[in-house]
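The structure that follows is given in the form of structure tokens.
With one protein chain held back, the other chains of the complex are shown just where they sit.
We call the chains A and B, going by the order they appear; numbering starts again at 1 in every chain.
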Amino acid sequence: MADRRLTRRTFLKSVAAGVAAGPFVSTPARAQGFTWKRFQGKELFLLLTKHPFIDVLEKNIPEFESLSGMKVKWETLPEIQARQKLTVEMTANSGGIDAFFTSLHVEKKRFWKAGWYHPLNKFLDDKSLTSPDFDWNDFTPGARAGVTQPDGSISALAAFIDANVVFYRKDLFGSKGVTPPKTLADLEPLVQKLHAPPATYGIVLRGLKNANATQYPSILFPMGGTYLKDGKAALDTKEQVSSLDLYARLLRQYGPPGVVNFNWYECSASFMQGQVAMYMDGVNFASQFEDAAKSKVVGKVGYAVLPSGPGGHFSPIYITGMAVSSQSRSKEAAYLFTQWATNKGNMVRELMAGVGVGRTSTWDNPDVKAKPKMPADWYQAYQASLKIGRQGLPEIVGVTEYRDIIGVAIQKGIEGAPAAQVLAQAQKEFQDLLNRTES
Amino acid sequence: MVRGGARRRWLSTAGFYALAGLFMLPTVFVFYWMITLSLKPQIEATAYPPSFVRFSVTLAGYREVFTKYPFFLYTWNSLVVATGCTLLGLAVGLPAAYSIAHWRQQRLAVMILVARIIPGIAYLIPWYIFFRNLRMVDTYGALILTHLIVGLPIIIWVMISFFEDVPPDLEDAGLIDGCSHLGVFWRIALPLVKPGVVATAILSFVFSWNNFLFSVILAGRTTRTLPIAVYNMISYEEINWGTLAAAATLITLPVLLVALLAQRHIVTGLTFGAVKQ
Partner (left out) sequence: MLSRWAHRHASWLFPAPAVVLVATIIVYPIAYTGWMSLHEWFASSLTGPRFIGLANYGKIVLGDARFREAVVRTLYFTTLAVAAETLLGVAMALLFNREFWGRGLLRTLAILPMVATPTAIALVFVMMYHPTLGVANYLVSLVGLSPFRWTYSSQTALYALALVDVWQWTPLIMLIALAGLASLPREPYEAAHLDGATHLQALWHITLPLLRPALVVAILFRAIDALKTFDIIFVMTQGGPANSSETINILLFNQAFSYFNMGYSASMAVALFALVMGASLILIKVRRSTTW
């Protein structure tokens, strides 16, 4: 009698252990109390931004639902509308959003100061909440730094990292016998050589204010310039003047007409229609260049790392991630989603779809290497750029306003105003902004 | 003499159609462009020189609109909200306009106008708090009420002008005959202002149909309206021109159909020489 009871109890215990381990049969059974089904039955609401990373993620959300037993509702909006909706919800203190996709280069310090991010440190350290194979250290140092605030609190789990690279027309370069620019000094003569209007314009870069501020550091950083020095505005330095002068001159003399108001879609359209020889922007715009239904330059595009300069070799990077709302009523459950969205499995899926990610291991994944979606030099340029990656925008509360300030200065420069003059004005406005908001 | 007269008439008719054509050219062209854009593959959409007549046709744009979004749901939602808003607007707006015209209630008119003058953005956060507390977010009710802010002022203000044109003698005669104010309004004034009613109903419907700002904040997944679908065609790294133009065309289509079906009413409503006593 006793034996049988013992056997049955032992049997029930092992069944319970099996259930707790969940579908993760492939991982070592060091479950230590972690289970995906911990918040089974709860409902989550996500606010997502229209973004290639989300396009891939959305398709797999049903997998998370069956994994966790939770019901997930979400809304995907273009970035500005998403931020608007988030603002309205958080201001109304509605608790209606559990997790959201955050653009850290715009929101990092602002949302932190407003108390909208729920710090994830405790969750990451909690072995009952974090899957054993999540591996926080698999994220690149740049990605980890990008989501960590000055006080050490981790505001989001890094999802997507955008790096800036050079897109160039291999055929045009070949016919003129030139290679992508290695240094800033090479840049202008090269562009001049390729400039043959109206069939071909030498270069296109973003001119539209605010949008141009993320590409401007591609020239500013190698020139040795920066936006802040010891917490004070540094827009009127010698390096800044040279940078703005170069950026504006390149566009004014060798850019397509109207470039002063070009956002990424006008730039991409010009490049894909074969009108420009060179384009520098975020590496993820490239997937459409290789799409025959959209691009006339399929197979003719080369990818290279940005040129270096007297100040060094840098690629401006911008990070987005999944964050948990501080007003969420199911923070731990929301955290389960965010960690699933950024785990190794999902990151492999993203990279296989051509979306750059913030985990180191993903780049060496055999599946990714076997079926690359993009040409080899795209991966090379991307990885090399991540290694020299540097936050493209200042980590301040008023970063959008800064982008407008420097953005307008660049536009004025493109339209012919002297760089020193517009930068002096921008410097005043920027310092004023810092005084107002950085205290 | 006869020939000269006939020729003059022919010239004036030709002149009329030429002038009408000239005025309509910008309208027709932009819509033609939008429709052809929706049928072109992406690569031709941005090609230069642009292709006007000869281009490869693809339905990919339309396919994507229907597969990516519950387009019929959105259309239905827009229809419900716009119709509800217009009917409610007419129901409360016509009596109000009559009253303001009849009893010279200038101040009331201005108060109603204020709703239209307030910048839309000022409404967003307070309305969200307000409707959230009433648990009315993602309901037709919230959308109809808020769209009313856009439609009601124009219904009232335009109709005031029309009601003012109703001869007071007619109204007085009705009252003397024992009609109530409601009777005068319903049986005497209203029939005379039909052109205005038609025009303002169209305007109210259109304004509600196109409203984007309020719907972003107050609509949820079940009540989302059409303009949002258009905006969602802009993604992070590309604009799907074909799909965008397809969405834009599809959004314009239902209203165009409604207008065509109601054409007879529009024509009789806006006909030259409505006889007045």
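Basically, a residue touches a chain if its C-beta (ideal position, glycine included) is under 8 Å from a C-beta of that chain, and two chains touch if they have at least 3 such contacts.
Just so it is clear, the structure is predicted and the values come from calculations on it, not from any experiment.
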item: Option touching the unshown chain, where A:N60, A:T226, A:N261 or A:N343 are the choices; value: A:N261
item: Full-complex contact with the absent chain, from B:A14, B:V30, B:L59 or B:A173; value: B:V30
item: Candidates A:V56, A:A114 or A:L228 - the one touching the absent chain; value: A:A114
item: Option from A:I80, A:A196 or A:A293 whose C-beta touches the chain left out; value: A:I80
item: Chain not shown, touching residues in chain B; value: 16, 19-20, 23-24, 26-28, 30-31, 33-34, 37, 45-50, 91-93, 95-96, 98-100, 102-106, 108, 110-123, 125-127, 129-130, 145-146, 148-149, 152-154, 156-158, 160-162, 164-165, 180-182, 185, 192-193, 195-196, 198-199, 202-203, 206, 209-210, 212-213, 226-227, 230-231, 234, 239, 241, 244-245, 247-248, 251-252, 255-256, 259-260, 263-264, 266-267, 269-276
item: Residues from chain A at the interface with the omitted partner, ascending; value: 80, 83-84, 87, 90-91, 93, 110, 113-116, 198, 207-210, 256-262, 266, 269-270, 273, 275, 326-327, 397-398, 400-401, 404, 408, 411-412, 415, 437
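The criterion applied here is as follows: only the chains that are shown with their structure count from here on.
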item: Distance from chain B to chain A - Cα centre to Cα centre, in angstrom; value: 41
item: Touching residues on chain A, where the partner in the complex is chain B; value: 49-52, 55, 73, 75-79, 81, 84-85, 88-89, 91-92, 94, 96, 264-265, 268-269, 272-273, 282, 284-285, 287-288, 291-296
item: Residues of chain B that touch chain A when the two form their complex; value: 41-43, 46-48, 60, 124-125, 128-129, 132, 216-217, 220-221, 228, 231-232, 234-239
